[in-house]
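The structure that follows is given in the form of structure tokens.
One protein chain omitted, others in place.
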Amino acid sequence: MTTGYAPLLESLTRLRGIRGAMVVSAEDGLVVAESLMGGIKGPSLAAMAASLTSRASELAVKAGLGAPRFLHLQAADGSLLVAPASSDLVLVAVAARDVPLGLLRLEMLRMAERLV
Amino acid sequence: MRAIEPWVLGPLRTFVAESSARIALLMTTSGQVVAQHGFTGALDLMAAAALGSGIVASGSELAMEMDWPPFRVVAHQGERQSHLLAWFDTPRGRWIALIVFGNETKLGLVQVFFDRMVDELVSAAPPEASQRREVLAADFERELNTSLRALFGR
Partner (left out) sequence: MTEDIRALSAQFAADPSSLVFLRLGEALRHRGQAEAALKVALAGLSRYPHLPDAHDLYARVLADRQDYATAFDEWDTVLRLSPHHVGAHKGIGFLYYRAGEPEQALYHLRIAAELDPADAGLRTAVERVAGGREIWETPLPEAPPPPKVESTAPVGGAGDPFVGLEGAHERLLLVDQDGLRLGGGLVGPGGRDVSDVVAAVLASTTREAGRAARLLEMGEWNHLTVEGAEVGACLLNPTADTSLLATMGAGLPAGQLAYFAERAAKAARGWLERAR
């Protein structure tokens, strides 16, 4: 794991209900740094998060929303949250159900600004 | 999509659908084509297969020189198109995959679904005599090159 991102990911994974967090290369969908609970497949998470972000970004630009700053995929068993950073990296988190999404969103937006 | 053995088709089809790969070529380490998908008309398949297996062999030699584990995957990123070259072991021996993909997908996605395809191929491979397999591979290549010549006048 790229040690530079370790403190950032650890502060995210300390939040209640977070099952994993990672920094992903937006272009390739490859893992840059990760902190994941057992059972979460890092490469799959990275690839899908990057792919979904690309699709959503294309739609957002076409719809006039501009480049997205936060994505939230809500599913039956949890959520996938993505905060694109300006440097072609995205911050990704996987959350269980019933987590304080508002707090998590604010934390991720703050952390995404710090990604270099 | 064509394969010398039908059990390859299912996993290959799933891989192509999920990864959005433009071209997928599976071959043995001696350069014999096992299966192919995509608009391969612009490729000299025999040459691509031979070169691909050569690159994998060279990479393994280089890793040995450096006392590293053998490189399993080589990815080249181009401006409009990229490719991934990887070897994997099946009950039929070691195969090599050449995957060509564009900007509509991502390297990470290609790798994730490639790994799944390998698992599915390993599970799906039925036992069969190696002698018969080599004969089929030769027949397939002849038929493929005949079709290519007919289509593209080569």
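Which chain is which? They are A and B, in the order written, and residues in each are numbered from 1.
Everything that follows uses one rule, which is that a residue touches a chain if its C-beta (ideal position, glycine included) is under 8 Å from a C-beta of that chain, and two chains touch if they have at least 3 such contacts.
None of the values given here were measured: they were computed from a predicted structure.
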Among the chains presented, those that the missing one touches: A
Options A:Ala26, A:Ala49 or A:Ala93, residue touching the unrepresented chain: A:Ala49
Positions on chain A where the hidden chain makes contact: 41, 44-45, 48-49, 51-52, 55-56, 58-60, 62-80, 94, 102, 105
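Criterion: only the chains that are shown with their structure count from here on.
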Distance between chain centroids, defined by C-alpha means - chain A, chain B (Å): 33
Chain B residues touching chain A - in the complex, by the definition given at the top: 77, 105-109, 111-112, 115
Contact set on chain A toward chain B in their complex: 24-25, 27-31, 43-44, 46-48, 50-51, 54
